[in-house]
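Here the structure comes first, spelled out in structure tokens, and everything after it is commentary.
Not every chain of the complex is shown here; the ones you see sit where they belong.
All chains are identified by letter, namely A, B and C, in their written order; residue positions are counted from 1 within each chain.
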């Protein structure tokens, strides 16, 4: 905890003080560019990876970057935060970002790891579809490759869940929202984005923002025909 | 989104490349110093405020930094992530960090704001105790002061919820875990920590880590006798 | 009830007796061609409309042909029946079939109709996305047109829900399942099927089974760009 406390004072001296005006103005209201949903893993730091400023990313983090489907009349933190982000803050982009070496995803593929973790096991029920897809379509791969694949498939599965939320469905239908499926490869610092035309996660290239389709096309093509995970991951 | 994509490449060039060895080693496993539970608000950036490195903070974020109490047999992202953090990663500290100007807390005090936000309303049910305390004990304050106070009381209420989780209860009982109640004041960049001896949130001072008591004493004194929120906040 | 009881004896004499061998053989096991999910409405009779025989259609019926998204660890009749249909019976097609003049869909658009119907109101929460889409994208239409549209959008929304079920996700990924979005127009006896290439429900033409794409292509295109409901409905 010493590191944190010293850090807070360094933040005040080195970061806040020099940009005091920026922070004071920001305190009046937020208008984030994206809702970023990622894992609780300490090695995934959204604002560091995206080099964003305070005010840029509205963030949801939990083990496995999981998004329960919408269930009316129940109390769900992800549902509430997504609803707030879309209906109050009018955020135009949602990024669901998985990562390599994810403990949650390892447990999805090897459910025995959760024998003493009842809450984790229950939670990972929302990634059961991810595991089912890997077991059905990638049985030929060795376990370590399957663990790479499930990270990718899970991001797509969670995006499907996201689409069941009324605020998301309405914003998508009226073209006010774009969904993005990403994976952060922590060994190399690279980010891969799902490309619906190839049906694969592809390296997010420097010039990608220039290409026409990617952010306008549906991020989730139907899986029929092609279902091979990204080879580079 | 262009800012994010350009940022990712700047991250790769400016941050990852120079510290490649650090990142590669980190990819082998995490051993975070603290579980940091905070709001999704884009202006609260834990690793910036604490000046921590990747690998330091295991992070949960949702609207209102809310922690549902433990309910066996249900699927809850916070419960799962806390359980994973304590039982798998053996994290010794949990910080629950609220912040000023919190949209969720404003809505807790003015529930009509959620008339068109059913999921938000349901979720804020977990902060109903925070609102009840403010209405019972701080009725003499004007609305804007009450909004300041509810942020503080809510952090304490969520800590109570946290204590119902079996992994937390057992780690507290065996002295393997310390709980911390913080509030980030975004107008000044200051952080306030709850001090059980004074029964108030107090400015986290530079030399605090040197004082004996704070991290060893129970972070949550019973409120009887004294219940006045921090005057500086 | 007299009509039913007399009907049962007519069934025994006129239908069962002449095809006794067929029924006896069928009693040994079922291998249905499709899982047909439709409304409880008495005017929608799947086996009559499709002129199918006993053994052909595995059927789920409830008010509004609603499919709750998958939630692990909860007890849901639709989830169980879908799982049984796919994993035990290996059914290769699922048809979700809405219909015109649907009381449930009328109530979705005019929630006051359910003031004295708490269970109906709760259940229609699963069609909240359908109503949100109509309110967002079709506000220019008069109420009666909106009621026509919501029937179509709801079928698509329920298909999205269906895709969150692990058995569906795995069967889709491995190309063992095709989804179909239909609407039965009870005034004319016509059936309309969603065509992902046009982004509309189109009349199910006599020669349609001959055309290549329709049952192999994804039935659900992303709504961007085109979102005008079928004009004929």
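Here, contacts are C-beta pairs under 8 Å (C-beta built on N, C-alpha and C of every residue); 3 or more make two chains touch, one makes a residue touch a chain.
From a predicted model like this one, the values you see are computed outputs, not experimental measurements.
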**Prompt:** Taking the 3 displayed chains as part of a homomeric complex, how many copies does that complex include in this file?
**Reply:** 6
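Keep this in mind: only the chains that are shown with their structure count from here on.
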**Item:** Equivalent interface positions on chain A and chain B, same or different at half
**Value:** same
**Complete:** Rounded to the nearest Å, the gap between Cα centres of chain B and chain C is 45
**Message:** Suppose each chain is reduced to the average of its Cα coordinates; what separation in Å results between chain A and chain B?
**Reply:** 21
**Asked** What positions in chain B touch 2 or more of the other chains?
**Response** 73-75
**Prompt:** Across the complex, what residues on chain C touch chain A?
**Reply:** 68-73, 122, 125-126, 128-129, 131-133, 135-137, 153, 157, 160-161, 163-167, 169-175, 216-218, 220-225, 227
**Message:** Show me the residue ranges of chain A that touch chain B in the complex, using the header's touch definition.
**Reply:** 1-12, 14-17, 23-24, 26-28, 30, 32-34, 40-45, 47-52, 54-63, 66, 68, 70, 72-85, 87-88, 93, 95, 100-101, 103-104, 116-120, 122-126, 165, 178, 180, 186-191, 204, 206, 208-209, 215
**Residues of chain B touching chain C in the complex** = 73-75
